[in-house]
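For this view, one protein chain was removed and the others were kept in their places.
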Amino acid sequence: MNLQIALLLGQDGVTSGAIYALLALALVLVFAVTRVIFIPQGEFVAFGALTLAGLQADRLPGTIWLLLALGTAIALVEGGAALRQRRYRRIPLILLVNCAAPLLLAGALVAVSPAGLPLPIQVLLALMLVVPLGPMIYRLVYQPVAEVSVLALLIVSVAVHVTLIGLGLFFFGAEGSRTPAFTEVSFEFGEAVLQGQTILVVVASLVLIIALYFFFERTLYGKALRATAMNRTGARLMGISGQLAGMLSFTLAAAIGAFSGILISPITTIYYDSGFLIGLKGFVGAIIGGLASYPVAAAGAVLVGLLESYSSFWASAFKEVIVFTLILPVLLWRSLTTRHPEEG
Amino acid sequence: MSSLAVDGERPVVLEVRDLSVSYGKVQALHGIALKVHRGEIVTVIGPNGAGKTTLLSALIGLLPASGEILYLGEYQGAGRSVEQLVRLGMTLVPEKRELFSEMSVEDNLLLGAFDRYRAGHRDQLETMDQVFDIFPRLMERREQLAGTLSGGERQMLAMGRALMAKPRLLLLDEPSLGLAPLIIREIFRTIAQLRKTGVAILLVEQNARAALQIADYGYVLETGELSLAGPSSALATDPRVIASYLGLGGRR
Partner (left out) sequence: MRRSPYDTYLLLLFVGVLAVAPAVLPEFYVTLLNYIGLYSIVALGLVMLTGVGGLTSFGQAAFAGLGAYTSAVLTTVYGVSPWLTLPAGLLITSLVAVSLGLVTLRLSGHFLPLGTIAWGISLYYLFGNIDALGGHTGIAGIPPLQIGEVELRSGRDFFYLIWAVLLGTVLATRNLLDSREGRAIRALKGGSVMAEAMGVDTPRSKIVVFTVAALYAGVSGWLYAHLQRFVNPTPFSLTQGIEYLFMAVVGGVSHVWGAIVGAGLITVLKQSLQDWLPRLLGQSGNFEAIVFGLLMILVLHRARDGVWPMIDRLLPQRVLHGSFSGAEDLPRRPRPQAGSVLLEVHDGSKRFGGLVANDRVSFTVRAGEVMALIGPNGAGKSTMFNGISGVDPLSSGTVSFRGQRVESLPARDIARLGMSRTFQHVRLLPGMTVIENVAIGAHLRGGKGFVAAACRADRSEEARLLKEAARQIERCGLAEQMYESAGSLPLGKQRLVEIARALAADPCLLLLDEPAAGLRFLEKQALAELLRRLRDEGIGILLVEHDMDFVMGLADRVMVMEFGQKLASGLPEEVQRNPLVVEAYLGGVE
């Protein structure tokens, strides 16, 4: 390996590491607030990328159907509850948020040809299609069983993952997609070439991480999420309901996932099931952080990215084996440093 | 709140009739009836295990209960939730304090105003100043993490955080728990002063003497039932209160 290759691999590693770090943060957040191990995190990556690709190819992305279906289901659940409790005044709002808004979006997509729109608008549309799926899934799937054990929630997560993978295949087909680069700029340092898109990924990830930091440290809603993670009962007594915290954390997780997908889709071809492995690599990072520490999780995720990149050079066939086997020494180390077995 | 039932000269904030709570097949509370007026401190005293915490948990909606709960003139049915009651100005300072231990004192207080903030009020900083006036110690400690506070300061923070919600009814669960006598005196003096703000206070205490000293009216809870009730001055001298605590009397 010469220096040039080393730099190139390092550049790759940092790029994927930045994405894994974002996902790791989302996973830690969701776990801390809701105790849900969010296996479907990766599906949001794929859905984000493929929805954008669909828009650019002037196809109506399948995610709109999911959005409409979930919206209708929630409207039925919440509307039914409102009827039972005789709180009729809530019904118009329920219908507006869950049915009218997705319909409006669908209508807009049919009316205008999204392929002709400028890239930022396309990205915004893709996010509008994919991000609401996060809180909707929380409301329909997780909230009714919010009090069950971590283990049961994990099984629910796996079920959601399997469903979304199947839907992904149905919506986007087995073909992969790659979106055009956001920027064609590249820099040359001697023999090494630094791609603009790579810089964009890293910078955008950093900006997002800093924005998250400000959200958690400076805004009352961010503090409310941290409070829920620290002390659920205490938070409820302040009026921070589990539903609010759950929906908020799932919105953030979905946004981070979809945005990550949009960022990497110019670099790598995304298939309907690519998200799973990407998400799991974020997971390895999150587990390095014990599903609790944000900075350690982010650092762990960058390490995963680098490890993956260099192992693809030395033993490309065993890249996945190496990355996922890394989890074992990590778990061993955590196990040796944990004094008491916690109650599951 | 003009629609409130007026009992004597002050409006009734909370009225409970025939309240019962069960854990599975075991009835923890049976046939509880009590009333709290505006600007009044009502205490429920009783030994460990009598069901005091259960009573407050049921009132705030953490536990299901049967019977009637009338809060601010409206029935709170089985569908009542903590979040709804918080929105309506009912606030609980729990026995375990339930602070956000890895956050600063200031952040803990701000979160006390979360629901008001969510409802559109933006006066949390002024409210925080008022809380600092009541508990100057919290002002000194505002940067410190809640988890590093002493027992007394934790109780002050828990109460301050509850006051940030500008409650109409404050439920206090054993504020004296685990505190040294001097601190208890300080805390209770503060509770007595809160009465002037017009808030109604339901104080649940094992420390009968401290509670009866500041309360207007008292109830004695014994194995899930109210066994005695009366103006606190009368209860303070009632020998049956001591008996119910130390098993001296031949009850039942």
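Miscellaneous remarks
The chains carry the letters A and B, assigned in the order they are written, with residues numbered from 1 in each.
Just so we're on the same page, contacts are C-beta pairs under 8 Å (C-beta built on N, C-alpha and C of every residue); 3 or more make two chains touch, one makes a residue touch a chain.
Treat the numbers as computed from the prediction; the structure is a model and nothing was measured.
Shown chains touched by the undisplayed chain in the intact complex: A, B. Annotation: of B:64, B:181 or B:230, B:181 touches the absent chain (contact as defined above).
Only one of the listed residues, A:247, A:264 or A:287, touches the absent chain: A:287.
When you scan A:49, A:67, A:128 or A:167 for touch with the missing chain, the hit is A:167. Which of A:88, A:187, A:213 or A:318 touches the hidden chain is settled by the complete complex: it is A:318. Residues of chain A that touch the chain left out of view are 37, 141, 144-145, 148-152, 154-156, 158-167, 169-170, 173-174, 277, 280, 283-284, 287, 317-318, 320-321, 324-325, 327-328, 331-332, 334-335, 338, 341-344. Considering the complete assembly, chain B touches the hidden chain via residues 23-26, 47-49, 95, 147-148, 150-151, 174, 176-178, 180-181, 184-185, 205-211, 241-242, 245-248, 251-252.
FYI, only the chains that are shown with their structure count from here on.
Put simply, the C-alpha centre of chain A and that of chain B have 42 angstrom between them.
Chain B meets chain A in the complex at residues 60, 62, 79, 81-83, 86-87, 91-92, 94, 98-103, 107, 110-115, 117-118, 124, 161, 165. Against chain B, the residues of chain A that register as touching in their complex are 85, 220, 223-224, 226-227, 230-231, 233-241.
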